[in-house]
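Of the protein chains in this complex, all but one are displayed in their positions.
So, chain A:
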Amino acid sequence: MKLTTIIKTTLIATSIMASTFAQAADMRIGLVVKAQGIGFFEAAYKGAQEASAEIEDNIEIIYTGPVTPTAEGQIEIINSLISQKVDAIVVSANDPDALVPILKRAQQRGIKVVSFDSGVATAGRQIHLNPSSNELIGRMNIELAATSLEAAKSEKGDIAILSASPTATNQNIWIGEMEKALPEFPQLTLVATVYGDDLADKSYRETQGLVKTYPNLKVIVAPTTVGILAAAQAITDMKKTGEVFVTGLGLPSELAGHVESGAVNSFAIWNPIDLGYAATHIAYNLIQDTASETEVEMGRMGVAQLDAEGNAAMSSPFVYDISNVAEFAKIF
């Protein structure tokens, strides 16, 4: 009696398992993030799911990441994804070099590798998806300044840049690109570039200095998350809300309050949902072998151009204002 029951249960269990395998997806893509429980990556996962729903082939997204953001933890996970014979791995790396050997091994076993957000050295991946490019970021900052000028109800006005430290490579490249885009916006006059060293208190004081020195100042552009927050706080404290607007690159969760108070009209940063979405499309195209040496398609995000090292830029930074900031503040 007992034995037959055991056999029956085992058979049922096996058939259930077999049927789940039979229903298994046509393709599996492993999405490996820096660590679990980070809103930014949860949003990227949302985007990846959006992409997989859109694509006709049945794609299963395996969302995974270590508990703490270490390269060793990610290697263990990638090892397990290789064992599961996934079709592609999409990864935001904790270390650009340490992941190269294991990702090389993945590629040797026929798995396509895309890095996004935080890249992997060239040997470890086929394509790296940057959220944006320096040129697009520079231009976006100037466009935001123009929008803020309109919000200040001015036809013409002075703008100033609040950067991080004078040696920050990214910042300097972006400022260079901003200066290149500036001639197309004759209503804006760049009067000063100051440095807050990505320290909240120094950025705050530099903002106060700018407002006092330039009475015709309408917009402060801070392409740094620390700077933009400190500047918005300074403007609020100086009761200059509505006269001087702060814009630049910032995080929705930190700036939601300032958007509501009016110190910030709009700002930009990458949209993690779009990033996960585009990276999934790129992985799919690699699996399908439909990506060329120079171009890869990203669904609703358009077509990305690839440089010689396989770097792609997704789009201009995504603009956040009063209409969407509250929703994204919950994410990151």
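Note that a contact is a pair of C-beta atoms (placed from the backbone, for glycine too) under 8 Å apart; a residue touches a chain by one contact, two chains touch by 3 or more; residues count from 1.
Convention: contacts and distances are computed from a predicted model.
UniProt records the chain missing from this view under the protein name "Autoinducer 2 import system permease protein LsrD", selected from "Beta-ketoacyl-[acyl-carrier-protein] synthase family protein", "Autoinducer 2 import system permease protein LsrD", "Transketolase, N-terminal section" or "Probable glycine dehydrogenase (decarboxylating) subunit 1". Here one chain is not drawn; of A:T70, A:N172 or A:S316, the residue touching it is A:T70. Between the chain not shown and the residues A:D26, A:D57, A:D97 or A:D237, the one that touches is A:D97. Residue positions on chain A in contact with the hidden chain: 17, 21, 36-37, 62, 64-68, 70-73, 75-77, 79-80, 82-85, 95-98, 100-102, 105, in rising order.
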